[in-house]
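Note that one protein chain of the assembly has been removed; the remaining protein chains are unaltered in position.
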Amino acid sequence: MKRGVSVTVNGKRHERDVDVRSSLADFLREDLDLTGTHLGCEHGVCGACTVLLEGEPVRACLMLAAQADGHEVRTIEGLASSEDALHPLQEAFWAKHGLQCGYCTPGIIMSAAAFLAEKPAPTDGEIREMLSGHLCRCTGYHFIVEAIREAARAMAAKRTKA
Amino acid sequence: MKPAPFDYVVAEDAADAVAALGRYGDEAKVLAGGQSLLPMLALRLARPAALVDINRCGELGGLAESGGTLTVGALARQRDLERWARTRSPLFQEVLASVAHAPIRNRGTVVGNLVHADPASELPALLLCLDGVVRAKGPKGERLIPAEKLYVAPLATSLEPAELAIEVRFTLPPDGAGWGFAEVARRHGDFALVGCVTALTLDGGGLVSHARLGFFGVGGTPVRSAAGEALLLGREPTEARRVEAVRAAAAALSPDGDLHATAAYRKKVAAVLAERMLGAAVGRCRKTR
Partner (left out) sequence: MGAKLFGASVRRKEDPRFLRGEGRYVDDIKLPGMLHAAFVRSPYAHARILSVKTEAARRLPGVAHVFAFADLERWMKPLPLFGAIPPGLAARVAVTMKQVPQLAMGRDRVRFVGEIVAMVLADSRALAEDGCELVEVEYEALPVVTDMVTGGESGAHVIHPEWGDNVAVFFQTGFGDADGAFARADVTVRERFDIQRYVGMPIETRGVVAQWDTRDGSLTAWNSTQVVHFVQQGLVAALGLAPHKIRVIAPDVGGGFGTKANGYPEDLLIPAAAIAARRPVKWAEDRREHMMSAAHARHQAHDIEIAARRDGTMLAVRDRIWLDLGAYNSWGIVLPYNTVAHLLGPHRVPNLRVECRGVVTNKTPNAPYRGAGRPETVFAMDRIVDCLARALHMDPAELRRRNYLSEADMPYEIDLPYRDGNRLVYDSGDFKAGLEAALEAVGYDALRREQAELRGKGVYRGIGLSGYVEGTAIGPYEGATVRLDAAGHAVVATGACSQGQGHETSFAQIAADILGVPLDWVTVVGGDTAAIPFGIGTFASRSAVNAGSSIHVAAGRVRDKIAEAAGALLEAAPADIEIADGTVSVRGAPATSIPLGRVIQAAIPTFAKPGVASPDFEATVYHHQPTVTYTSAVHVAHVEVDPGTGSVKLLRYLVAHDCGKLINPVIVEGQIHGGVAQGVGGGLLEEMAYDEQGQLLTGTFMDYLVPTAMELPPIETVHLEYPSPRNPLGIKGIGEGGAISPPAAIANAVEDALAPFNVRVTRTPLGPSVVVGLVEAAKTT
């Protein structure tokens, strides 16, 4: 069964016919070629597929593409403000060695972006609680926590300057 | 892990949803947040002929507190409840912090979680302890289902196949009530191995005027211990009294064992948590006049 949807992804509107069985993750990856959103489990636990739906983190594997009709989605590809710039989270992860294989990274960064918008000065404990919704098998989370802490600091500094 | 094929129906309002459910006999499932349903579809553990999506049913939204009752509409997300709880209920706040993780709570609905009826879930036990009632709409009209009649078996409620749970009501603990909530989970946000919810109110003389003691992860459904509560009512909640109440409550539990915990563990630790949480509840009480 197919259904027509209109979804805005990273600021651009897309109209497509989707298989009702397709998840939002499938739609992003297959229909829109946005493969930065990764599938790690397809049952909502690993967090690798996390994207922002109207600014809030959700599991793209636990939403049907059909349900995204009329909604706004932001993926990792739409996080940086331009081709040349990186979002402060991306800069911080790079500086702090917050990634190894990179597979869990987009989901974590999208969650962290929403998290820092709500909690601009988090404690390490709050960072770890947010991170507990994401599985990483490479890093032990140590440098990820440092990266998010650093991003929070950099974003606060930018706001003070502005 | 892709779902088996299904029809997909977007309901315009509650009546439309009920009609759609009716068309498929008992082969249709309601899709609200989908956070419990979609994994089961992906694993092909559930193979409904149709999903009835209620996310466009505007009248099912909302969360309202009035006169000691909290009414939660079918489309209220767990995070909406979380935001309400931040300033209105430390008990709800504590419970919700243990429900999965933020991205799940952003989509998952309160009512959806409640009627999914996972015995290791936190919210059903809270509903039971707070004299919860589900308002259901079916082909024959509406009815109210009290929490103690709602949970029948793991993942099964007394809702009929063509019935839609449109809202849920919690009776908030009285002013000055103490509360306790604790669970043992292997990781933060996991389903509990076992957990306990308590609420206590003391009257002007320091005697218990209202008591609730509930458990989850202790069998096929959440359990409320009438026996335990009876031993607390009308008395001073001393340590000895609390131990006695917990002993009576635990004696009535017959949990299951599984991969993560033995039955003996669940029974034993239910009691440990109950003792600790009754103590916490007493500590949080303010004597009412």
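For clarity, chains are labelled A and B in written order, and residue numbers in each chain start from 1.
Rule of thumb we're sticking to: a contact is a pair of C-beta atoms (placed from the backbone, for glycine too) under 8 Å apart; a residue touches a chain by one contact, two chains touch by 3 or more.
The shown structure was predicted, so the numbers you read here are calculated from the model rather than taken from an experiment.
Q: Considering the full assembly, with which of the depicted chains is the omitted chain in contact?
A: Touched by the chain not displayed, across the whole complex: A, B.
Q: Of A:7, A:48 or A:68, which residue touches the hidden chain?
A: For the chain that is not drawn, the touching residue is A:48.
Q: With respect to the chain omitted from the figure, which of B:86, B:140, B:186 or B:286 is a touching residue?
A: Candidates B:86, B:140, B:186 or B:286; residue touching the omitted chain: B:186.
Q: List every residue of subunit A that touches the chain not included in the displayed model.
A: 19, 21, 29-30, 33-43, 45-46, 48, 75-77, 80, 86, 90, 93-95, 97, 99-106, 109, 124, 127-129, 131-145
Q: What subunit B residues would touch the chain not displayed?
A: Given the touch definition above, subunit B has residues 1-5, 39, 43-44, 184, 186-191, 193, 259-262, 264-265, 268-269, 272-273, 276 touching the missing chain.
The definition used in the following text is that only the chains that are shown with their structure count from here on.
Q: I'd like to verify one number: the distance from the centre of subunit A to the centre of subunit B, where each centre is the average of its C-alpha atoms, in whole angstrom.
A: 30
Q: For subunit B, which residues count as touching subunit A in their complex?
A: Contact set of subunit B toward subunit A: 1-3, 5-8, 10, 31, 34-35, 38-39, 42-43, 51, 53, 55, 79, 100-104, 106-107, 187-189.
Q: Note which residues of subunit A are touching subunit B in the complex, please.
A: Residue list for subunit A touching subunit B: 1, 3, 20-21, 23, 42-44, 47, 50, 53, 56-59, 61-64, 66-67, 111, 115, 129-130, 132-133.
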